[in-house]
Structures are given as structure tokens and as C-alpha cells.
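One protein chain is absent from this view; the other protein chains keep their places.
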Amino acid sequence: MEALKQELKEKIINILNLEDITPEDVNDNDPLFGDGLGLDSIDALELIVMLDKDYGIKLADPKEGKAIFQSIETMAAYISEKRTK
Amino acid sequence: MKKCYINGTGCVSAQKTVDTAFLEEIVINDTHNVLELALPNYKDFISPVAARRMAKGVKNGIVASAKAIQEAGVQYFDAIITGTGMGCSVDSEKFLKALLDNNEEFLTPTSFIQSTHNTVGAQIALGLQCKAYNFTYVNGAVSFESALIDAKMQLEDEDAHTVLVGGIEESAENTLEFLKMSGAIKATSDVPYKVLGSDTPGVVFSEGATFFVLADTQQETTYAQLTDVAIYNLLEPDEVAAKLKAFLKNNNLTVNDLDAVVLGFNGDVNYDSYYTTLANTLFNTTPQVYYKHLSGEFNTASAFGLWVASNVIKLQHIPQAIKVNNLDRPQYKNILLYNQYRGQDHSFTLISKC
């Protein structure tokens, strides 16, 4: 689980081009959207594609992303339960 | 009718034009068929969070507009109008490559979202929180002049007081390759390249962003009055002189009233005769200026030309590096710009000292 969390932090920084942020800056329970990392709805769509491409999880409705992408913690929990690759 | 003044300018180009005095440090490059930009320090203008999705064209547009806004000291705009022939090529290519390489799977939206031609205008509006009129013109070499015509109409007839106008072009990897294949960009074997007296086809290409704050009132920072702009989709070489005279007549001027002409020479032997014909006849006693040896050619290079002309009027001086002939005038009051690309998209732009 810790490895997955680290992996997710690195991926998010890389995919979303978050210059000046390191994995150490992101706490597991920090909100990713809004006040936390400041991600928005376009980032959410990028993360949905990442779920599909890297973990084999398909979301049909972008609204489902809201609960999953609350924090690194919630993402890691969801992925480890649903991943197909 | 109200008048239209150029009150601020900002320019990102192949020359150092962001933080230097007018053309004080120029580099003439005759060995590259694509000129690289002298990049500004983006972090001085855009926060990293905002910049993280932006392609270079968007960033250059934001920097150039910020410089123009800063100089004019304006906070609010009644319109933001941009011109770009090719639009956001980098993100368009990025999305298209991803689509083709992954057979339409695992695509993400960011580059698609930023691929629309109006991205720069939209991002500037978003940054300024400006809910005003926002248009983008995309018609080859008259993209920028179309924006100017719109802006003038707003200021002169439609109650606008300040308008932000700009021309932006960004080059993308494959698009440049395509333009080389098509012969639009000069062959590598034709080196060294020159703009005046060239005997080879094609052009030296580049990119850039140039913005202007136009307003209906004159102020200390005013460069010139934007007197008139006209565009024509097609003109035969022998039609240009007559059109030009009619354009000047409309403004109660003749060729003798022009203190300088800024010509869009780009070194394409097949089309520069449009300029040489005028230079050798109608304008043979007029100081002549060229600029694409500094900026390179691209759809909105003529915005760089207007930036040059505006500075000539403001400083009342033509730097040696942009002179076509050796004529001078004691005063630079009226300057005409003429541009075309491959025989299409002709434009006349007239600016005058206030």
C-alpha cells in the first residue's frame, strides 16, 4: 500500500505537470482538489484515463471520480480493491 | 468618429524584445531555416500552477499581452481580440499524435481542450477575469489585421474604450516538417539565407506573439494613431499599386505623404516581386523598412511589423538594421505597412504620429 501511494504521488505530479511539487509535499490525506493541490475537473479526467491505462479500471461516469480522487489515501484504497492489472 | 491609438505594446519574438530597448540587441541568423524564439522568463508573468498546461504559444501570448497591458497601465478591456493563422499547433499535434499512436485509446483531454484557436484569447480573459467580447481570427496572413479591423470598429463606432489586440503563432514539430516538405520553408541546401535579394523559394520560418493595447484616448505612452487597416484576399501584382492609392486616398493621403513604408519581404523569390515592384516604382523616394530577417515569417509576423513601425514613429528614428534603402526623413508622421503571403491575404495598415 505504501508503495502504491508513492507511485500515485509520482504519477500525479508527472501526468499533471505539477512543477515545483515533490512527492514528499503531498500528504496521504491532503485533499487533491480545491484547497489542497488545487486540481480541477480537467485533471480529474486525466486521472480517470490513468486508472484505465495503468490499473485497468474503467469509470463510466466522471462523477464517480469525485469520491475516489479525494486524496492519495482514497485513491490507493480504491485502486488496490479494483485493479485488474 | 472617435480615433484609435496604440497605447501599449508587448512582443515575444526571435529577437530580444521583452526586456530591451527597441532592437538594441539584434541577431541576424542566416544559417537556420527556422528561427528560435528569444524566450522570456515565464515565471515572471505566469504562476507555475497556471502555466502547467500551457503550450508555448499560450505562454508567449500571456507574456506579450502582459507587457502591453503594463505599459498602457490599463486594467479593464472592452474587448480581447486575437489573430492566429495556425492556432494552437503544439496541442493539436500532441492530441493527434496520441490519437494515432494509441489507436484512439487512452486519450486525455488536456491537449484537446487547448487545441482550439481561441485558447490564447480565452486564457488571457480567464487571467484578467475579463467577461468582455472575445474574438479570434484565423485567416492566414491577415489573421492579425482582421483583429485590428474589428478593434478599430469597436473603438470608433461601438462605444469601446480599450481593446487588447494580438497576433500569436506557435510552431509545432511536425507542422514545420510538413512546411519543409511542401517547400514553404527554405531548403537546407539554400543556406546562407537572406531576405533581400534572395533567389530561392520559400521562407525562413518562426513564431511569436505581439500584443497591442488600443484605446480611444491618447496618453503619455501613446505610440501612434492606428489610422486605417484594409485586407484583400487576392490581388494580382499589377493591381496592388491602384489598390494602395485608393486606400491612401480614402485617408486623404497620397504616396508623397508617406514618410516610410514597412514591407513584408520574406525572401521568397516567387512572391517578393509584390514588394520589389512597389519599392522600385511608387516608393522609390520613400524610406523603406523590412523586418522579417529579424522575426522570421509566420502568419502573424505582420504584428511584429506593426510593433516595428509603432516604435519608429514613437522614437522618430529608423535603425540601420531594418533599412531597405538609405533614405531618411526629418520626421516620421505617416507609415504604411504592406504585407501578403504567397500572393494571398494582402493587407495595408496605416499608422500616424499623433
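Per-chain residue numbering starts at 1, and chain names A and B are given in the order in which the chains are listed.
Criterion: a contact is a pair of C-beta atoms (placed from the backbone, for glycine too) under 8 Å apart; a residue touches a chain by one contact, two chains touch by 3 or more.
Simple rule for what comes next: contacts and distances are computed from a predicted model.
In the listed set "Glycerol operon regulatory protein", "Beta-ACP synthase", "TonB-linked outer membrane protein, SusC/RagA family" or "Ring-1,2-phenylacetyl-CoA epoxidase subunit PaaB", the entry agreeing with the UniProt name of the missing subunit chain is "Beta-ACP synthase". The omitted chain makes contact with just one of the residues A:L18, A:I48 or A:M75: A:I48. Although one chain is not drawn, the whole complex shows that of B:V34, B:A51, B:A184 or B:L282 it is B:A184 that touches it.
Of the listed residues B:V191, B:L234 or B:V269, the one in contact with the hidden chain in the full complex is B:L234. Within the set B:F45, B:Y137 or B:Y193, the residue that contacts the chain not displayed is B:Y137. Against the chain not displayed here, chain A makes contact via residues 40-42, 45, 48-49, 61-62.
For chain B, the residues in touch with the chain missing from this view are 80, 85-87, 92, 95-97, 99-100, 103-105, 107-109, 112-119, 121-123, 125-126, 128-140, 142-143, 146, 149-150, 153, 156-158, 174, 177-179, 181-182, 184, 230-235, 344-345.
By our rule, only the chains that are shown with their structure count from here on.
Chain centres here are Cα means. That of chain A falls 42 Å from that of chain B.
Looking at the complex, you find that chain B touches chain A at residues 48-49, 51-53, 106-110, 113. Every residue of chain A that touches chain B in the complex is listed here, in rising order: 15-20, 38, 42, 45-46, 49, 52-53.
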